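The other protein chains are all here in position, but one chain of the complex has been omitted.
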Amino acid sequence: MTIEAKDEQARSPKIRLGMVGGGAGAFIGAVHRMAARLDDQFDLVAGALSSTPEKAMASGRDLGLDPSRTYGSYKEMAIRESEREDGIEAVSIVTPNHVHYDAAREFLTRGIHVICDKPLTSNLADAIKLKQAADESGALFILTHNYTGYPMVRQAREMVANGELGRIRIVQAEYPQDWLTEAVEQTGAKQAVWRTDPAQSGAGGSTGDIGTHAYNLACFITGLTLDSLAADLDSFVEGRRLDDNAHVMLRFAAKDGEKPAKGMLWCSQVAPGHENGLKIRVYGTKGGIEWVQADPNYLWFTPFGDQKRLITRNGAGSGPAAARVSRIPSGHPEGYLEAFATIYTEAAHAINAAKAGKPVDGAVIYPTVDDGVKGVAFVEACVASSKRNGAWVKV
Amino acid sequence: MTIEAKDEQARSPKIRLGMVGGGAGAFIGAVHRMAARLDDQFDLVAGALSSTPEKAMASGRDLGLDPSRTYGSYKEMAIRESEREDGIEAVSIVTPNHVHYDAAREFLTRGIHVICDKPLTSNLADAIKLKQAADESGALFILTHNYTGYPMVRQAREMVANGELGRIRIVQAEYPQDWLTEAVEQTGAKQAVWRTDPAQSGAGGSTGDIGTHAYNLACFITGLTLDSLAADLDSFVEGRRLDDNAHVMLRFAAKDGEKPAKGMLWCSQVAPGHENGLKIRVYGTKGGIEWVQADPNYLWFTPFGDQKRLITRNGAGSGPAAARVSRIPSGHPEGYLEAFATIYTEAAHAINAAKAGKPVDGAVIYPTVDDGVKGVAFVEACVASSKRNGAWVKV
Amino acid sequence: MTIEAKDEQARSPKIRLGMVGGGAGAFIGAVHRMAARLDDQFDLVAGALSSTPEKAMASGRDLGLDPSRTYGSYKEMAIRESEREDGIEAVSIVTPNHVHYDAAREFLTRGIHVICDKPLTSNLADAIKLKQAADESGALFILTHNYTGYPMVRQAREMVANGELGRIRIVQAEYPQDWLTEAVEQTGAKQAVWRTDPAQSGAGGSTGDIGTHAYNLACFITGLTLDSLAADLDSFVEGRRLDDNAHVMLRFAAKDGEKPAKGMLWCSQVAPGHENGLKIRVYGTKGGIEWVQADPNYLWFTPFGDQKRLITRNGAGSGPAAARVSRIPSGHPEGYLEAFATIYTEAAHAINAAKAGKPVDGAVIYPTVDDGVKGVAFVEACVASSKRNGAWVKV
Partner (left out) sequence: MTIEAKDEQARSPKIRLGMVGGGAGAFIGAVHRMAARLDDQFDLVAGALSSTPEKAMASGRDLGLDPSRTYGSYKEMAIRESEREDGIEAVSIVTPNHVHYDAAREFLTRGIHVICDKPLTSNLADAIKLKQAADESGALFILTHNYTGYPMVRQAREMVANGELGRIRIVQAEYPQDWLTEAVEQTGAKQAVWRTDPAQSGAGGSTGDIGTHAYNLACFITGLTLDSLAADLDSFVEGRRLDDNAHVMLRFAAKDGEKPAKGMLWCSQVAPGHENGLKIRVYGTKGGIEWVQADPNYLWFTPFGDQKRLITRNGAGSGPAAARVSRIPSGHPEGYLEAFATIYTEAAHAINAAKAGKPVDGAVIYPTVDDGVKGVAFVEACVASSKRNGAWVKV
């Protein structure tokens, strides 16, 4: 154990950041702001914080933004900021899903880097168009699949890559919650209303909101590509329009002529006793690992035929990939905000490299628009398979 | 908390017991004998302990059996014991699966009660014939789905029956192991050899050996009936002839016109880090529970909207169903042998009632030949579904 | 992992056993009987089950004892059984503490082996006299410090002996309970009444009932000898006459000129949330271990500078000392009764060796009258130290 802590130090000037969405009453806007702040790489200077102009203005005031840079729409923000010498260099898009595509495009086409919440868009057509926009723009696109920022998730990925689990055979991923066990969307709870509304969320309910996280994590850790899936989706709550529970069987693409890996994925918003029960387990020919989001500083590892062991963040056996994104010594827990901040800091590394015209350091990792397209494809495949009575659907 | 312990006291004379299988080197024979002994309800007096006569004789000697009651075959034992005045009243059948049917029939037709290991038989045709034999015999048939003997499994079942979870929506059952991660059957390991041999085990590998336990437990706790399943089976180990990993989606039969419950079941023998990782989670409209076989004295219960709480065996909130099958106060763990013994003691209650010509107490619960038929049907449905690329198959 | 189970097989004839105490309503009598039965080494044939003759007779009937061998007093049993050709060879004494000395002496002097509950006696003078009686008798004396029968406790002891922890520096032992949080002895609860009565229990309350277990375990695992202690005892419940909470600092005797190990011991009967929270942690120059009675199949081990690892009973890294006293494979939990049964089976090994005039196998371990004397000395030292305001007292 070493007992040094580190903060990402301000060797580069801070990146000027704008935000779309995230006004008062939003969950994820505040999270993005804290994440952007922790490692001191960004300066929030502009916002289009709400689609309601008065609310946008009030939220900007609360955040101490210059009123002249508090905009009534993202389009206005994109235009005006791109005209300023000191305009924003990057923008965080933290709105409901259906807004992502149009908002992101406005910034990308103006060369402003985009940090965008997931799922990428509310449908696959938009996702593909957004990918094109990103690819053509020259600007960077960072998708905040925030769980990939956890040090022990990086550790898990590194161990798989190093062959410590052998050839991967089985992936068990789950993300149960319980907050939609009853029909809270009918009582007007803001977070529930948009997440259960197809117009705002897209075709997937639990699959889009949390299933995509579990899916992304499974691929991130194992390096596998999903080939096809069979899904059984339900809306257990009377009157709910989107799935609130999904059972999915997974078949990954074969590698090197070996038997392909298989998996299961469960996501649910109606499982009492689970807050954010994201868990992933991976088993290979040489060992198995388990990681649980609620206890993120631990990675359980069992080499086959040997004892189960606990790898702690920055503790014994914790390698360079985890250390790179850790801030404090082992035994003092880091949490969700730190993992989220890591996505921002990885984005900063990439943006700074882009500004300097240099290639980004190979150790920098962040989810991209491609991961976003895959996530939306996953949601649509789940819906399609379920409609076809659980038939296998290629992703 | 009360701090009284109880042993099942010998108010009735002990039941004379024989055993088929379970000679030296067997796993489960010794378990059955300890289970039969713990509550002092049975007296092991005869055995056909091995299909190899010398081994049968040596094993009988080791166990202190009268040599004249150590038989070279179960058929001989059935015939000879049924002729004795003091012949066995019940027999335990602890052989590989393919022997169950024929052996059981020999005893049932002679009015000797049968306590039989699971899965019931190696194929559904035999299972159905065995059910007929049992139904026609007048003798009792007890299937040792031993996990149903755990007090906190009884507690879970009671809570579901009492409506404490509300209407059941989701069942998550799993039974991962790791002992077949490598091809140990090719090195001659006795337990592995027969369990991976279709001739001895039947069509299912992990599905038969452990999947049936998970399935039985899901039904036992929830009171639900499976309607259909979709399965994806694998034999990950090169050359293995039976499944060593199974992913199964479950659809239960609807009750009272409500949306039917759904579930997932995973069983594996190639998941490093799991010894006997049987776990079951059940979620309803009012709450969720979780039980893990390796820590069997605990039942986690979350009433929706309230705190997760730990119900301990005989502790606060632990009800009469658990207390009935507990031996010692809370805080001192009971284990696998105690749960197994409970199956034997339930069998003794039923046998004693039968001997007395009285109905058995309604609180007595044990798995029967019907559960056995369901288990074999489950295995065959898994195999059939998997062959049809995971199509939904009625059970 | 091997998946064979074993029962201690009846190669020797069963040992004829009597019991003193343990009639209806007793906690520990039933435990002793189940423990004696599990491995099939004993045959309970006689009893003086209660000091109330009618209750003694009724309890004998419940247990199926021959009425002619159901006695009204232990003295009568000792005399009459020692006169029979088929008289008992061993006796279990499961009464309150103050009876142990006199009862045990009656049997020892007649050459009947004694299996006795702890603490040994209600005062040190009796303990020393009992030791003399045992030493002079030629009969064996086995004290049921049952926690020493847990496989992972044996494992811990073996690891310390093998030097895997290096030189021991620190021992942290605790045994909290909560069942005496309120004054239940004033409501007549039988278990509470005698345990809080100095006349029946001796000078120690929690120290005698459970503190002795923690102390015994600390010495059993580490092989250390206590030099002195400083104690702060309380009776938190109004009107309680014996301690219900004890804080103790420990100094062990130096070994090999090294700095002596130190320790802390906490026992409590008024700590809400604890059922039988016996836990022991040992730290040395090379590693640390932790064992918790409620989860007895696990031993946590951290080699210094390396990852914490989970050693499971019969799993990887679990050695011969644990395997010797295990019955079933890893992953299926053994519990309290199994550990208790191990004490009985170790006793049977010793008794059978004595009967055969042979030395007992060196692997056989059981607590003796010497451990009992140490336990009572510990209790009296705690009381003495606490009366002297926590001064250090030699043990």
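The chains carry the letters A, B and C, assigned in the order they are written, with residues numbered from 1 in each.
The criterion applied here is as follows: a contact is a pair of C-beta atoms (placed from the backbone, for glycine too) under 8 Å apart; a residue touches a chain by one contact, two chains touch by 3 or more.
Just so you know, these numbers come straight off a predicted model, no measurement behind them.
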{"item": "Among C:175, C:220 or C:283, the residue in touch with the chain that has been omitted", "value": "C:283"}
{"item": "Absent-chain contact - pick from B:55, B:308 or B:324", "value": "B:308"}
{"item": "Selected from A:20, A:38, A:78 or A:321 as touching the chain missing from the view", "value": "A:38"}
{"item": "Sites on subunit A contacted by the missing partner chain, in the whole complex", "value": "1, 3-7, 9-11, 25-31, 33-34, 37-40, 62-64, 177-179, 191, 274-277, 293-297, 312, 315, 327-338"}
{"item": "Touching residues on subunit B - with respect to the absent chain", "value": "301, 305-312, 315-317"}
{"item": "Missing-chain contacts mapped onto subunit C", "value": "169-170, 172, 178, 181-182, 230, 232, 234, 236, 245, 247, 249, 251, 259, 262-264, 266, 268, 270-274, 281, 283-290, 300-305, 308, 389-390, 392"}
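We take it that only the chains that are shown with their structure count from here on.
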{"item": "Where subunit A and subunit B overlap in contact partners, by chain label", "value": "C"}
{"item": "Chain occupying the most central position, where position means C-alpha average", "value": "B"}
{"item": "Distance from the mean Cα position of subunit B to that of subunit A, given in whole angstrom", "value": "43"}
{"item": "Euclidean distance of C-alpha centroids - subunit B vs subunit C, Å", "value": "34"}
{"item": "Rounded Å distance between subunit A and subunit C, as computed from the means of their C-alpha atoms", "value": "55"}
{"item": "Subunit A, residues touching no fewer than two other chains", "value": "301, 305, 308"}
